[in-house]
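Have a look at this one before I ask anything.
Every protein chain except one is present and positioned as in the full complex.
So, subunit A:
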Amino acid sequence: MSWFEKLIPSRIKTDASNKRAVPEGLWAKCPSCSAVLYRAELERNLDVCPRCGYHHRIGARRRIDIFLDEEVREEIGAELESTDPLKFKDLKKYKERLVQAQKQTNETEALVVMRGKLKQMACIAAAFEFKFMGGSMGSVVGERFVRGVETAIEDNAALVCFAASGGARMQESLFSLFQMAKTSAALGRLRERGLPFISVMTDPTMGGVSASLAMLGDIHLAEPDALIGFAGPRVIEQTVREKLPDGFQRSEFLLEHGAIDQICDRRQMRDRIATLIAMLQQRPIPNPD
C-alpha cells in the first residue's frame, strides 16, 4: 500500500487477486509490451506473447498438458489431501484458505504429478500450481513429489519438474520446512539409480522450493525472465538497504552466475527436454513435433 492510500484509504475496494487474473474475454493485454492480443492466438502460442516473447504464467494442468504426449496419462497422488496438523489460524483459518484455493484453481493442492510419456519415453512430470497458495510446499506437495520420484524409479523413467512457488507453506510450519529434506532425500535415491531429473524453473521459483528440489536437477532449465532465488528481493533490499541491480534474480542473471544450464523458451521446451533426456538415457533421437 502506498503512503497515500494508507493516509486516505480508497473507498473502492478491489480484490488484488482478481486484478491480476487474465480477463476472461476475447482479448488479452500483454503486461510486458501492452500489445492487445487475440486470446485464442495467445493460447495457441502457449501463452507466450507473440510480439515480445513475454512468458505469461500458466497453471499446472496446462503445463503438463502441453508437455507430455497426449495418450496414456495417469495422475499420481491425486487422492492426497491436506490436513491441518497445527490447527493454524491467522486472519483466516488455514482450512478456509485451502477451500478457497481449491475453488479458485480447481486443484486439490499446489502440485500436480503425472505419469506419462514424452515422445514415447517414459516420463514423470510434476508441475506447481502457483495460484494455489503461491505454489507453497506443504505436506501434500512434498508427498506427491516424492511419490512421483518413486514412480520414476519403478518405471525407470525420467523426472521433469516445473517449479513455480513462493516457497514454504507457513501454515504447516516445520512440517513444511521438512518437506525440503524429504524431497531432496528422495531425489538422492533417483540420482543413485542413474535416472535423469530435469528441473525447470518458471516464474517465480523462490525460498524453500528453490533451496531444495528445484536446485537439485541433473540439468537446470529456466523460462526467460523468471524470478529465481532464495530470499525475496524485498527482503534483500530491506537487509542490505540498497537498490538491487537490474535483472537481479532473473533467469539471465542465474545463467550468468552459473546456476542454470540454459534458458529455454516455452515453445521449445518439449523438444528441448526430450532431446536432453534421450541423450542422457542413450536413446535414439526423438522425432520433432
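In the analysis below, a contact is a pair of C-beta atoms (placed from the backbone, for glycine too) under 8 Å apart; a residue touches a chain by one contact, two chains touch by 3 or more; residues count from 1.
In this section, contacts and distances are computed from a predicted model.
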The chain dropped from view, which UniProt name applies: "Acetyl-coenzyme A carboxylase carboxyl transferase subunit alpha", "Carbamoyl-phosphate synthase, large subunit", "Aspartyl/glutamyl-tRNA(Asn/Gln) amidotransferase subunit C" or "FAD-dependent oxidoreductase"? "Acetyl-coenzyme A carboxylase carboxyl transferase subunit alpha"
Which of A:64, A:124, A:168 or A:222 contacts the chain that the document leaves out: A:168
Taking the entire complex into account, which one of A:59, A:116, A:148 or A:229 touches the absent chain? A:229
Going by the contact rule already stated, which one of A:40, A:99, A:244 or A:279 would touch the omitted chain in the full complex? A:244
One chain is left out of this view; which of A:186, A:226 or A:276 touches it in the full complex? A:186
Residue of A:60, A:76 or A:213 in touch with the missing chain, whole complex considered: A:213
Residues on subunit A facing the left-out chain by the touch rule are 79-83, 85-86, 88-91, 138-140, 142-143, 146, 168-170, 172-182, 184-189, 191-192, 207-208, 210-216, 228-232, 235-236, 239-240, 244-245, 248-249, 257-259
